[in-house]
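Omission of a single protein chain aside, the complex is shown with its protein chains in their original locations.
And then chain A:
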């Protein structure tokens, strides 16, 4: 290593690779509150070191670019500066606020905006453009007037004004990034941090995006903007630069100073010269041999290819032919139908109209053989996060039917070819985007396919890696005649293709060699030609009004600073922002609403109709060894009982036992030989009753019923023989069945099933709330906003409580009308209990969600935690008061049993609120405990 950075001047970091003896005027040491100061910061993810002793000092009120290849720690550094990532070592002072100090950081969060990496990652797909921005505005506590004004201005400025109501999911990538920017800027921050905002965005949108940033900055000159990017040509527009490599800062200075110092014309070259000697190699240009068509049927033919999703035409009569061994490029804005076309060619999607042929054969979905020849790389990472790089490649090779040994060899070669040896035994989850893409390409090439279909393979990949990537593609095409069909946003990559096609909104605008296309538009560069084609196509559809013209209005920032609302009102406002968003999402999701309300209803009806404790069909068999009048009379008593149903008689005791064993009968009556004679002689013979005890509860009941029947038989027998009892029993024992005189199961089961349904389903409603946001990544909005975890949780809880309350009302209605179970007690007392119960249930769901690490575990956990105590220890079938030991503890500690008291009490017992005071209290406490538990489990920062 050339040397670790040492601090030569306060706040200046200098890598050993560069010496800066005559540094240009460094801004005076930043006064607190002025700039961004990072001192000796290190950061590790497990064993991987992302940042090593990084120190930079940057002025406020300027634009700062953070450049460097993938995986050098750019995102980590930005996360630390924004305060969304937990500081592990060193000191970060952003605008004078110490990021290690919780209070300072939380106060500071309302002054910063953080836009994470990934297209629209912080947006909510079902929310409209306006709703997304409005959510962020509310999160930062803006009042209604300010919100309306600022959203209006931002929409105008970004050219999004014509479609404020379009859901984010239906926006193109460029538009998503604009909406993200609006969300970031809506609270008028002092510092804007954009992590690779233009990665994966088409050139036109990229141009518009930067114009927009410049305009917005012009209006608020005091605003500091930090942007990380892998596009060096973009970085040239920033006033300051931080060049990073391998977790260290190579240079941190004014852009012009860096160019001057290195003596290079472009930043790209300047960056390379900053690298340590050993890493500079391999950046030389390469040439592509001209393409010669070997003849034969084209590798890929598309004729009038069309794909329709419902009413939306994603691909509209697209036709093109790709020759064998040709490199064919696909360019277009995000969402223009590139991916859909590619998926149709791989057979992943069915064709709506037109035809797709590969090597002259139509693409068929189930044709496994044809897939042997195709390598496909999807836009999003689609290998297994839980397997290591090596395991993923081996799986891929083995699935391509290579033997274990052959797979081993190929994987070793692939790891070497794509420079993945260093990460071979790591899991992709922690790897930077560029390396993940490289892994995907390695996987796609593992079987030496004749056709490679690559969907934006280089999005988010740094320039050096892209060079390597393309050298590989060119070699495959020219040396092995592999046909390559690739989509890209990079013009320099497009220029390397043999032919390219411009696409827009499902249609092909033009096809030809790059030179032909440039000449056709009389453009200077391919990019200009593309933009010209796009603008022409857009003239008709008003889809992408370029930003700028509309932005001439009054300066947005002039509306003045506004402190976020404080105190209780501010707290409620933020919780409301979360809750409102959650509610809107829920209302749009009809299926979830249906399940939330319909699920409990189905459960109630089925339980009410099915569960019954009334025993009415006990199947019995008789083994009558006696066959006398006496034995027949006894059997007659069983026949006469409405509880017993006779099955065929058993010839001997062994058969009886066997039939019992087979479950054909529930009870066997074994009448001994000479039974009648023994009875007459007063010899007290024994009658055997063999009862099936597989279900013990049932067995005990059958025994009791049988004894009752026999008793009846004896009385009858005696009466007939003239033995009349002279004395009545000395006492009358009078059982009085209270609450449920008719002893009908439905009266007891209905309140219980309401209890069960209202724990199972509301808990499941919230169980994914947090863990899903963690998996998708939108939880970053919590980290980057001044909102607290408490506000976030309450916002996640209340809408679901309301939906569950509707489900509760439906259940009560069904019980009273359809099931005919009267509500004897107070509806209000019941409803108040239900409300508390639902808070506890949804709180429990959030607790599960905060605790688990995957959605699968959350669903399973919620199911298990609710079903076992809900069914066994909450009084549904067995009263809580009869439980003992651990079961009693579980029953008392779980909210369901307490609501059972309220439900049963209100419906069947007709008692009122006064009886439920303890239950109310316990439910309230358990709701609070669950929420506090969840609060403690969720961190406000990323690791």
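Here is the rule we go by: contacts are C-beta pairs under 8 Å (C-beta built on N, C-alpha and C of every residue); 3 or more make two chains touch, one makes a residue touch a chain; residues count from 1.
The definition used in the following text is that contacts and distances are computed from a predicted model.
Trainee: Absent chain per UniProt: "Protein translocase subunit SecD", "ABC transporter permease", "ATP-binding cassette domain-containing protein" or "Quinol oxidase subunit 1"?
Mentor: The record for the missing subunit names the protein "ABC transporter permease".
Trainee: Considering the complete complex, identify which of A:740, A:778 or A:941 is in touch with the unshown chain.
Mentor: Touches the omitted chain: A:740.
Trainee: Among A:603, A:793, A:834 or A:847, which one touches the chain that has been omitted from the display?
Mentor: A:603
Trainee: From the list A:100, A:148, A:313 or A:387, which touches the chain that is not on show?
Mentor: Among A:100, A:148, A:313 or A:387, only A:387 touches the chain that is not shown.
Trainee: Give the residue, chosen from A:107, A:694, A:802 or A:818, that touches the chain omitted from the document.
Mentor: Going through A:107, A:694, A:802 or A:818 one by one, A:694 is the residue touching the chain not shown.
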